[in-house]
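For this view, one protein chain was removed and the others were kept in their places.
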Amino acid sequence: MSLFFLSALVLPKIAWSAILPELILLAAPLVLLAVSALSARRLPTGVYAGGMGAAGLASLGASVWLWTQVTPHGAGTAVDGAIAVDGFSVLVMILVSSVVVLAALIGEGYLRREGIGGPEYYVLAMFSAAGAMLMASADDLVLIFLGLEIMSIALYVLAGLDARRQGSGEAAMKYFLLGAFSSAIFLYGIALVYGATGSTNLPQIADFLAHNVASSDGLLLAGMALLLVGFFFKIAAVPFHMWTPDVYQGSPTPVTGFMAAVAKAGGFAALLRVFFASFGLLRDDWQPVIWLVAVVTLLVGAVLALVQRDVKRMLAYSSINHAGFILVGLEAATTRGIAASLYYLFVYGFMVVGTFAVVTVIARRGDEAHDLGSYRGLAQRQPFLAAMLALLLLAQAGVPLTTGFLAKLYIISAAVEAHSYALAVIAMVSAAIAAFFYLRVVVLMYAGAKSGVGLPAPLAATGAGEGAGSGELSPVAAYGPGAASAAELEGDRPEASRPDGAGGGEGHGEPDAAGVPATIALAIALCAGFTLLFGIWAQPVVELARQATLLFH
Amino acid sequence: MTDVSGAWYLSLAAALFGIGAFGLLVRRNVLVMFMCVELMLNAANLTFVTFARMLNDIAGQAVVFFVLVVAAAEVVVGLAIIVAIFRRRREATADDLHILRG
Amino acid sequence: MHPGLVPVPLLATSLPDAITFAVSAVIVIAGAIGVVVARNPVHSALMLVMTLFGVAVLFVEQRADFLAAVQVIVYAGAIVVLFLFVIMLLGVDRREAVSADPLPWQRPLALVLSFCALGSVLALGFSGAWSTGAASVTGALPHRAGDTAALGKVVFTTYLLPFEVTAALLVIAVVAAVLLVRVPQLREQGGQAGAERGGAAGLEGDPEAVSDPGVDGDPQGLGERDREVVPS
Partner (left out) sequence: MLHAAYLMPLFPLAGFAVLAVFGRKIGNPLAGWLATGTVTASFAIALVTLAGMIGEPASHRSFVETLFTWIPVSALHVQVGFLIDPLSLVMVLFVTGVSAVIHWYSIGYMAHDEGYARFFVYLNLFVASMLILVMASNLVFTFVGWEGVGLCSYFLIAFWYDRPAAASAGKKAFIMNRVGDAGFLLAMFVLFNALHTLSIPAILAHLGDLSTGTATAAALLLFLAATGKSAQIPLFTWLPDAMEGPTPVSALIHAATMVTAGVYLMVRMSPLLHRATDVSEVIAIVGVATALVAATIASTQNDIKKVIAYSTVSQIGYMFLAVGVGAYTAAIFLMVAHAFYKSLLFLSAGSVIHGLHDEQDIKKMGGLRKFMPWTFAAFMAGWLAIAGVPPLSAFWAKGAVLVHAFSYDIGLWIVGAITAVFTAYYMGREFYIVFYGDERWRRLEVIKGDPHESPWVMRGPLVILSVLAAIGGLLDLPFHPHLDFLSSWLAPVVGSVSRHSSVGVGGEWALAITDSVLAVIGVTLAWRLWRVTADARHLEPAFLQRAWLVDETYDKIFARGGEALAGFLANVVEAKIIDGAVNGTASGLRWMGSGLRRIQTGYVRNYAIGIVLGLVAILAWMLVRAGV
């Protein structure tokens, strides 16, 4: 290498502060790995969780600090135009950092329960989060691709974390194969866009299009189509969604929650940025695509969730339904629509992480008890969990005074404002369908509560014995659509004693009242608290999302 | 006009991409499916390099450089997942994996 | 339609180039088809090598010499070898059953859809004469064959951040390999036994893991060193 060359090379100035959150989340896992490799004794999982929690908090702090920098000074780019520093990216960083902290808390309890040691979960989760942040802040298609790969590859592995369960390996395999397939399509799309515009840099692409927008270039359109496919896969839009239920069901539950929040955050952030900011001029080309995909995503997600008995699968379809909502905001292609999408994305992250945290606890050791039957009478056995899950599910259903309601309202009002009336109506219909299966779980937890407990011991035992049988299925079927014919149940009356305990909420007869791991309880409480607090006191978060788009680069 | 027109290269790359995609859709052996993904990545690489020449722009070549790294990482992870699953199965058929469905 | 791009017949170009392209193209396509149709995974892997070589030749043809070399070294030299290694390790080098497909309509549907996708991309590409982008936005190609300076420069300037973050990819790969491939029996005990011994099977107890920081430290370290050198 000649000295001449070295002197000619002027490295770009790296604005370290601008990429501080990513750096923290990339460096922390290296530290954890080093610690784990160098320590003579096997470290308890709490050490790694502590490390990840600290890294998440540090990154959260850095993100908030960035926010205070961006707000007065406006948006900009850093590291030679590779990343954008604007409200949009910082908002997603705040979300992802928060999810990291929550994932550390939940992961600790889960790994301890399952007896899985080692730092891998924490290391991979942090890498994955860093990848999502990169996707959100990237101002270059290449960096988006790399961020996507970092995020996804770590998630593939996390999905296969639990080697004892067959489903975990299958989930990893499916996610990996399809993910690699969609990544290849995405990459080919970048190639075509690069050919059509001469750059992979988003502002340069936008600049090029601003000067050459006269004709709809076939190459660019093909590239856009391929990019859309890549994004749709990541955010689980129909018909690119088919991996979602399998992977959500198969993955270890804390990973599912993490995946649902982080992968969607990264995917949607990049999608919104690329299509709204760079291809904004071509909205006539992509808007109808988004419209159609949003419609089928909304409806398929809601309808398929209705027929699920496995709660994780049900939540997977519900997350597909949520993706449809966020797409409605993008379809509006207005600043308000984007703000609505961001808001939805932000609050959805907390809802879904909290929900899956509860599911983690309910699944008990082995992570297997995901049947709806396990939720029957939960309020009696685990009042805290039941209350939190009820709150989070109601929020997902869009019940007022939660963030979920505001998110749906915000999205639909943005769609109405953009004159997408049909889409707004379809979104509302799908929300109505979706509310049904959320409420079904809530009713199951509460209405099924009164058996067993409080009865004389022999009676309770009878109830428990029967619970494992057909009585277990009946209330679920009864609340299922079109299945009210579960008339086998005895209709005994209020004051009359209930000798059979009404079919046994003690269904499994399991001693799961042992308590919720403190860390997971904390995470659940944080998520639920966020959902309720900012559902009532909406101003801060709504304002945050609105400013994020005003600063949009 | 001495070089072969870019359109030929791009068409070839598209064909390669199509074959790769088709292979992933029809093969049942996970390893071969994975090889088909590699074909698709190569098609994208060829497209990048061709555009780099057509646009006289070095960026296209630089991207290929990164894609190679991504491909390497993907292969390691993918093969590790495959090994983890199929170590005792003796049959690397993706069709065996469908306990999760519906 | 742009005059110089699409309608030029292959033979109108200079003969050596045309022949090189044609031969490579045949190799690439034949290899690709071979990957898809070979019943034995080992054969598929070898066919993949053929395609990769063909692509490398096409790289050279398009002034991407360095990439051609990397293509051969990384792809053919490492990746395909890894494939073969896994095939042998798992002992799955048997012929795939063709009959009794549980999804009978999968194959015809796949054929139709692949053709539709390919045709659409080609039609879209030709409709706009393939290239309309701005030229040399990031930097011109090198004039001399084999000159990697331009590539190096762009990697360390425009694509500095992407270059840095690829390190993360490699670390993930290493952690993944260790996590997934380690001996599973220990963790299959489940319950308390798993809790006690899980750590022993974990990364810290694994001899491979000790070398990990070295591997992932390398790209990071490279970046550090360069940053120190350059400002002088």
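Letters A, B and C mark the chains as written, and numbering starts fresh at 1 in each.
Just so it is clear, a residue touches a chain if its C-beta (ideal position, glycine included) is under 8 Å from a C-beta of that chain, and two chains touch if they have at least 3 such contacts.
Keep in mind that this is a model prediction, so the values were computed, not measured.
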{"item": "Chain not shown, its touching partners among those shown", "value": "A, B, C"}
{"item": "Option touching the unshown chain, where A:48, A:67, A:243 or A:276 are the choices", "value": "A:243"}
{"item": "Residue among A:67, A:127 or A:233 that touches the chain left out of view", "value": "A:233"}
{"item": "Candidates A:9, A:57 or A:416 - the one touching the absent chain", "value": "A:416"}
{"item": "Touch criterion as defined above, residue of C:124, C:137 or C:170 at the omitted chain", "value": "C:124"}
{"item": "Touch list for subunit A against the chain that is not drawn", "value": "173-174, 177-178, 181-182, 185, 216-218, 221-222, 224-226, 228-229, 232-233, 239-243, 245-246, 284-285, 288-289, 293, 300, 303-304, 306-307, 336, 339, 383, 387, 394, 399-401, 406, 409-410, 412-413, 416-417, 424-425, 428-429, 432-433, 435-436, 439, 443, 446-450, 454, 474-475, 478-487, 489-496, 498, 502-503, 536-539, 542-543, 546"}
{"item": "Touch residues of subunit B, complete complex, unshown partner", "value": "21, 24-28, 33, 94-95, 97-102"}
{"item": "Where the unshown chain meets subunit C, residue by residue", "value": "102-103, 106, 109-110, 113-114, 116-117, 120-121, 123-124, 127-128"}
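One rule holds for everything that comes next: only the chains that are shown with their structure count from here on.
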{"item": "Intercentroid distance (Cα basis), subunit C paired with subunit B, Å", "value": "6"}
{"item": "Interchain centroid distance [CA atoms averaged], subunit A/subunit C, Å", "value": "29"}
{"item": "Subunit C residues counted as touching two or more neighbouring chains", "value": "121, 125-126, 130-131, 133-138, 153, 158-159, 162, 166, 169, 172-173, 176, 179-180, 184"}
{"item": "Multi-partner residues of subunit B (each touching 2 or more other chains)", "value": "10, 17, 20-21, 34, 50-51, 54-55, 57, 59, 62-63, 66, 70, 73, 77, 80-82, 84"}
{"item": "Of subunit C, residues touching subunit A in the complex", "value": "120-121, 123-128, 130-138, 149, 152-153, 156-162, 165-169, 171-173, 175-176, 178-180, 184, 187-188, 190-196, 198-205, 209-210, 212-213, 216-217, 220, 226-227, 229-231"}
{"item": "Complex interface listing, subunit B residues touching subunit A", "value": "10, 17, 20-21, 24, 30, 33-34, 37, 40-41, 43-44, 47-48, 50-51, 54-55, 57, 59-60, 62-63, 66-67, 70, 73-74, 77-78, 80-82, 84-85, 94, 97-102"}
{"item": "Interfacial residue positions of subunit B with respect to subunit C in the complex", "value": "1-12, 14-23, 25-29, 31-32, 34-36, 38-39, 42, 45-46, 49-59, 61-66, 68-73, 75-77, 79-84, 86-87, 90-93, 95"}
